[in-house]
Structure formats: C-alpha cells, structure tokens
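Questions regarding the structure given below will be posed in turn.
For this view, one protein chain was removed and the others were kept in their places.
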Amino acid sequence: MKKVTDSKKISKKNIAKLLDEWRQEFTVLVPWRDETVAKWARWDGKDTSFLDWYRNTVVPPKAIFFPPMEEMFSFQKDREGYHLELPASDESKQLIFGIRPCDAKALAVLNMTFSDAYEDPYYLAKRNGGVLVGLGCTNPYDSCFCTSLDSSPTDSANVDLMLTDIGDDFLVEAITDKGKALMAKTSLAEAVTRADEARAKDVKETTYAKVTKKIDTEGIKEKLLSGFDNKDLWEKIAAKCISCGICTFLCPTCYCFDINDELVKNQGERFRSWDSCAFPLYTKMPMENPRVEKWRRLRQKVCHKYVFYPMNFDVIACTGCGRCIRLCPVNWDITQTLDNLSAEAQVKMEK
Amino acid sequence: MKDGGMQQKLRSEAKALLEQGKVDYIIGFEAGSLKFTTTPLITSDKDDIDRLVINPFIVNNLSVYLSELKGRAGIVVKGCDSRSIVSLLQDNKVARENVVILGVPCSGIIDLGKVEKLVGKDRDEIDDIIQDRDRVVITVDENRREFPIREVLFDNCLGCELPTPQEYDILLGELTSAASDEDKIASQKKINSLKNIPPEQRWEFWRSEFDRCIRCYACRNICPACFCDRCFVEETEPPWVLPVPRWQDNLVFQVIRNMHVAGRCTDCGECERACPVNIPLRSLTREMYDMVDELFHYKAGMDKEASSFLAAYEATDVEDFIR
Partner (left out) sequence: MAVSDISHRPRFLAKGNVYLPHIAVIEKIIDETYDTSTFHFNFKDEKLREEFTFESGQFALVSILGIGEAPFCICSSPTRIDHLECSIRQVGRLTRALHRLGVGAEIGFRGPYGNCFPLDFLQGKSLVFVGGGIGLSPLRSLIWNVVDNRDRYGNIDIIYGARSPADLCFNYDLEAWDKDKTVNMVTTVDKGDESWTGREGFVPQVLEQVAPSASNAVAIVCGPPIMIRFTFPVLEKLGFTPEQMITTLEKRMKCGIGKCGRCNIGNIYVCRDGPVFSYAQIMSFISSEY
C-alpha cells in the first residue's frame, strides 16, 4: 500500500523562482561567498550558483540573529538629562534558505539560552520572525561529527521546511506549521513518486555513512568531571591553543557576549558584541581573575559545551559542525581532546 | 625539501635532547587531525617523539610558544621562524640558553587555499598532494595533475629571504638557496597592486576588508612578535579601541598592532594565514616591514647581536625626523 506522504518535490531549476516568490514576503538569506569568505547574505534575486559550491559557510547563521555586534540602544544627554532610544526594529521577516541540520540544531540551542528566565529582546525579535528552510547535506566534511550528537546530516528536527537533494529535484518536507503554510502558497511543488522517496531515503543513509569522524558521548559528563582538577592533563591539552576567538566566534552554538559603551561628546551607544571564554579578560575582576591560565579557559570551553550546558538544558552545546576544527590556526581538535579525556577517565576508573 | 632524512634526524635528535635532560620539552610538528595538515606537538614525553614530522605542510611559526615558555625547549623552526626567535632574543623575551634550536632548511610551505583554488576542490576532497622538487602533484578522484611548486606555495615563501636558519643549534638538513628576484616580485604581487591604486580607493578597500573582521585576535595571538602581557586593546583607561568589531576599531587595532610589531615582524605570514575571514593582513605587515628596511636599513631577526630595533638608541641613529 502506498504510504500517504506530505512530501512534495521542487525542481532545482525552479529554486530561483521559489526564492523569488518567498522574496515577496521575506528577506531571503542564502549562502554566499567571494574569494575571502563564505557566509550568509541577502539573496541578490538571481544567483543560485551556491547550490553548486555550498557545503557550509565559515560564518554560521547565528550571525543573522545574534550578529557580531549590535546596538542595544543609543543615548543623548542634554540639560534635561539622558534620553535613551532603542534602535529601529527591523520589521522584515527573514527566511534562511539552505541552513544545514547542524546549524539549525545550534539555533535551537540559542533559542533556549536567549529565552530562558529573562527574554533577550534583540535575539528573539529577529528569531521569532525567522523561517528556516533546511537543506540536508550530501557531502559532509571530514571534520563533521553531527552523527555523534543526536543528529544527522539530513536531520529535519529544527527547521520549518526540510529539503533533501535527490538529484534534479529537492524533496520538500513541511516540518512545522510555518513550513506547511509556505508550501501551501507555492505552485512550484510537485507530487512525489515512490522512486523519489526511495532516492531520498538512500541519500539520507549514504550521507549518514559519509560522516566518518565520531566521538563517544556515553557518560561524557562523568568522564570530563572526573578529570576536572587534573591540572597536568589540561595543561597538556591546552598547550598548543593560542587563546584566540576563532573556535568560539565561528561556533554556531556559542553565545557569550560583551557589553560596551561608546561616547562621543554628549551622545553614544551601548553595544553588545561577541566575546569568548578563551580571552583572558573574559572573567577578569579588579582584584583577581579566576581563569588567568590558558588551561583553565580551555577547560571551561570544553566543559561548558559538554557538561555544564547539558546540566541546565539537557542538550550538549555542540552540534558537530566541525568549524572549530577546520578553522583553528593550530588544528586543535575537540574530538581528539574528548577521546583523550575519555581514555584518561577510563584508566582512572579501572585503577 | 628532502624531508625523509630530515624527519629521521629530527626524531633522533629530539629524543636525545629529552633523554639527556638538555631540554624540558620539545616543540615540533605532528600530523594534524585533518588531511594535509600538521599541528604543533608540545611534549616532554619521549614516547611522543616518533610523531614528529617534517613535510611541506609545517606552516606554524612555533616560536609563538616561546613567550610563555617555562623551562627549556627544543624547538623546530624553519628559516622564517628562526628569525622570530632571534627577534625574541633581542627583546630579552627568551634566554638563548633556554632554547635548543632545531633548524629545518625550508623550500616553501604549501598553501592549501591556493591548492583548493587550482583544482576547484576542498582540501578533504583531494586524494593527495605530493611535492616533487619544483613540482607538485595533486590527485583528485584518481586524476593526477602537475603544477609548478611556486603556484601553490604561500606568497611570503615565494619571496623567502632566509630559507635556512642562521641561528640554530642543530641543522637538520642541507642548505637551501634564497628566492629568486622573480619569485620575490611574485610574492609582493598583491601588496604592489595595492600600492598602485589611488589613496581613496585604497582606503575604501581596507574599510571593506575590516568590515569583515570579527576581532578574533588570531592574527595577534599567533604572532610571535605580539608578546605583550596586556595588549593595548585590553586597556580601558583610556579605551584606545572598543572591543566591538566596527570597521573603524578593527582597522585602528590592526594599524596600531603593526606599529607595535615594527622591527619585530619577520613577515612569516602567520597572521594572514590564521585569519578566518581572509583579510590580506600581510599587505599591511609587509608594508611596515619594507618601511623599516627603507628608513632604517633593518630587517627583524637577521642579526642576533643587533639591538632591538625600536627599543634601543644608537648614537648613529637617523634623527632628521625629530626637530
């Protein structure tokens, strides 16, 4: 009996038309690159060549909702005192076309952080109007390890619409009501055949197997905590790190930020900007700094992602996108560290 | 470079240094976790020594780790890196007796970015990259393609002024000759093209480049010459630049950083390589390097006995800029 499915398909030749339809209602953001960097940018209305080169961007899509810097408010001082003004709110709704499952899962993590206890108005104003159209991978990097973190290169869990590359077409699954609404409006969607579905299933399985890098997250919290005070071990792990911000800034789940003020005569702004637990100043107080040593900062980064964040939110704050490994100037590899720590903990436990 | 023999020699020398207690640890390269990548190996364990490698991908300037040095290190350096050590010696950041310099004569490091552009594939889609003297063989999907080696070497390798370390304790191989004039010109192509455009256009170019900067400080942290305990960007009284990645702050940060490393920068190119958004930082650092050479006839890290360029005063110093 043929399985009833909500899936549709859209020909790759029609993607430009589809994006154009969506452009009437949304600001459409697509993967974009020049000779220097691959990142997310407004679709120019014509070019869909990103479908050829796109594996993943360097700058993650978190930069759309949580940009490297943003103005929190501006102020002016006159004889009556201070007058504060919030930045003009961007009313447009954004549609992110082609977000990878690892990045979409990371956005789900950011959602939790920015809506927990106190709501972060800057992030949520942008995110709540945002629509995520996911694009499953077909060509994962050798640095990807999403399959070890409760996900897969074709995972549809955290997007509104999910596209799977089945050759000349994309299979389209509506995941949320937002996604269903989008599909209902377009005439470009075609019916899906059994062969299409079989192809999609095959693509998903094949791509899953292409992810070769793996970590073992079984008992990772206990393993990391057991070695927490092992200074010699962490010093060795951190020896080659140069404490720059590349891994944290380009990580799609990292969200630490700094708040700084600018003042020119009687006016100025308060900004928030990306900050990193790798920087020495991050925790510096006037009289002391609990993380002067590099190894403590690196330990914080690893443990925050794999122990502390899961203790609060039940999910590891890492989605295996591999950017930190690809872009680290000294090729510090978190998967190697986790393996080493696991092994150390195992040895300790067997003693 | 003939790396097979050098690698063996390195491993035996490094092991001996540790076993004889002449150093507390070895700083070298080992195979990275990604294809065609190496990564620094910093170890005091002689069982790790067999992981040391020498190949055309040993790009890092390991002397960056000497500033936080505690104890004595045996360090593997190429010609350019050894100049950084000399520069650190001049600034008294490192004591000569605390380093055993294992010199590697280098005929250039392969820039994976250039390789990727040449074959139109990402690094992990390439089967093999093999250097064969002055040619490189790149295999993709079992198709072999050959290119002249200079098409895949880093720009600053093309103009290399010191392929073989002058200052060393153990030299691991044969001497290599310096770059030809033609190669030197090729290494400056990007920089010279910038010099030839009018100032307003150049300003616009840099303004848009620094728009991309995310202030990760990889350029500063990977630079051996940036060894200040407290960088000027961390100063709040007064706040010279905001830690906010506005293009103005980014540009000023980089310009001041260049001023601070003038006379210490050896054009190793690590800043540009480390930049995750590919800002052509060498175009600034090399400009500063050339200015220092032109005005003061000084190149960092060439003469161990020379006093630190900006930190010392000689009676014969040029003075006509002071009235």
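To keep things simple, chains are lettered A and B as they appear, and every chain counts its residues starting from 1.
The working rule: a contact is a pair of C-beta atoms (placed from the backbone, for glycine too) under 8 Å apart; a residue touches a chain by one contact, two chains touch by 3 or more.
Computed from a predicted structure; not experimentally measured.
Touch, as defined at the top, links the missing chain to these shown chains in the whole complex: A, B.
When the full complex is taken into account, the listed residue touching the unshown chain is A:M72, out of A:A16, A:V58 or A:M72.
If you put the hidden chain back, the residue from A:E35, A:D52 or A:E288 that touches it is A:E288.
Even with one chain removed from view, chain B keeps its contact list with that chain: residues 236-237, 239. Contacts to the hidden chain, counted on chain A, fall at residues 72-73, 75, 77, 81-82, 84, 86, 113-114, 116-122, 225, 228-229, 255-263, 267-268, 270, 272, 275, 277, 282-288, 290, 296, 300, 303-304, 307-309, 311-312.
By our rule, only the chains that are shown with their structure count from here on.
Taking each chain's centre as the mean of its C-alpha atoms, chain A lies 31 Å from chain B.
Against chain A, the residues of chain B that register as touching in their complex are 32-35, 37-43, 60, 64-65, 68, 122, 124-125, 212, 214-218, 220-222, 234, 242-246, 270, 273-274, 276-279.
Chain A meets chain B in the complex at residues 35-37, 55, 58-59, 68-69, 139, 141-143, 236, 239-240, 242-246, 249-250, 258, 260, 262, 271, 273-276, 279-281, 294, 325-327, 329-333, 335-336.
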